[in-house]
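Let me begin by presenting the structure, written as structure tokens, before commenting on it.
With one protein chain held back, the other chains of the complex are shown just where they sit.
Up next is chain A:
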Amino acid sequence: MARSNYEYPGYEASGATYWTKTTLLYAVVSLGALWMTLPFWWTLTTALSQNPTASSVTFIPAELTLGNFVTLWERPDILLVRWFLNTVLFATAVTLFNLAFDSLAGYSLAKVDFWGRDTLFLGFISTMMIPGMVTLIPVYLLLVELNWINTYQGLIAPLAANPFGIFLLRQHFKSLPSALGDAAKIDGCNEFQTFYKVYLPLAKPALATLGIFTFMGAWNNFEWPLIIANSNEMYTLPVALFAVRNQYFAEWGLMMAAALLIVAPVIIAFLAAQNYFIQGMSLSGMKG
């Protein structure tokens, strides 16, 4: 049950105690928030400084220049556009596959009464317990066998299904009335049409949440592309940043400029659609 903030206990106190408490509250929350956001400011000011030193960028940068971004653009081994497009392709494909596969499975597990359904669902859920690093080596060897290392299909395929998505969408389809499906079938829809035309449009909010969550996860995924993409042309942005770090270590201005290029789109998207991201995050808390 939601409850309004005005009813929250602890504010009966009045006078001096109230003001001390309130001031302390704001001081603590603001200090914490400063610690959370200052690194972003430092990244920005360093990226905009030609020769960053500790004192020149801490709060207000001494001089501002776009020189680091120009250098990034001009270095022949830094393929900004290519890396960006790789990341977009990778994250989009992973998201679309997840949405397609997980909504089909989620619907089936919620609305179709088939043999072995509950056992299968339990099986899907328990795979969430398998830590990612156990499958890293065997999946890599499988992709070697398929000649899929350093290819887009190698990057995308192993991430195309996700038990959390199945769980989330199953719960959502379960909450929709079965009468809708019965009505559609009386009107002559088959199972797929019932799913596609009746239930899927009603699942849009859940699909949007899962989609954003999956896209963000793939966009930020560092470990998997690190293992699969091993040529400059195939890097996604996080791996590319790691490569830039190894190549131009201690050129801090340049590195922060590169970091900023990865961070900025995510932060802008987050600030624009805050509620979706936060909702996706709190929903992922349900998987426990």
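Rule of thumb we're sticking to: contacts are C-beta pairs under 8 Å (C-beta built on N, C-alpha and C of every residue); 3 or more make two chains touch, one makes a residue touch a chain; residues count from 1.
The definition used in the following text is that contacts and distances are computed from a predicted model.
Chemist: Looking at UniProt, which of "Sugar ABC transporter permease", "Membrane-bound hydrogenase subunit ehaH", "NADH-ubiquinone oxidoreductase" or "Acetolactate synthase small subunit" names the chain we cannot see?
Modeler: When "Sugar ABC transporter permease", "Membrane-bound hydrogenase subunit ehaH", "NADH-ubiquinone oxidoreductase" or "Acetolactate synthase small subunit" are compared with UniProt, the left-out chain turns out to be "Sugar ABC transporter permease".
Chemist: Which residue from A:T20, A:T53, A:Q153 or A:S175 sits in contact with the chain not drawn here?
Modeler: Result: among the candidates, A:T53 touches the missing chain.
Chemist: For chain A, which positions touch the chain that isn't shown here?
Modeler: Chain A touches the chain not shown through residues 1-3, 5-12, 25-26, 28-29, 32-33, 35-37, 39-40, 42-43, 46, 53-55, 57-58, 100-102, 104-105, 107-109, 112-115, 117, 120, 123-124, 127, 129-142, 144-145, 157-158, 160-161, 163, 166, 182, 185-186, 191-192, 195, 216, 219-223, 226-227, 237-239, 241-242, 245, 250, 252, 255-256, 258-259, 262-263, 266-267, 270-271, 274, 277-278, 281-282, 285, 288.
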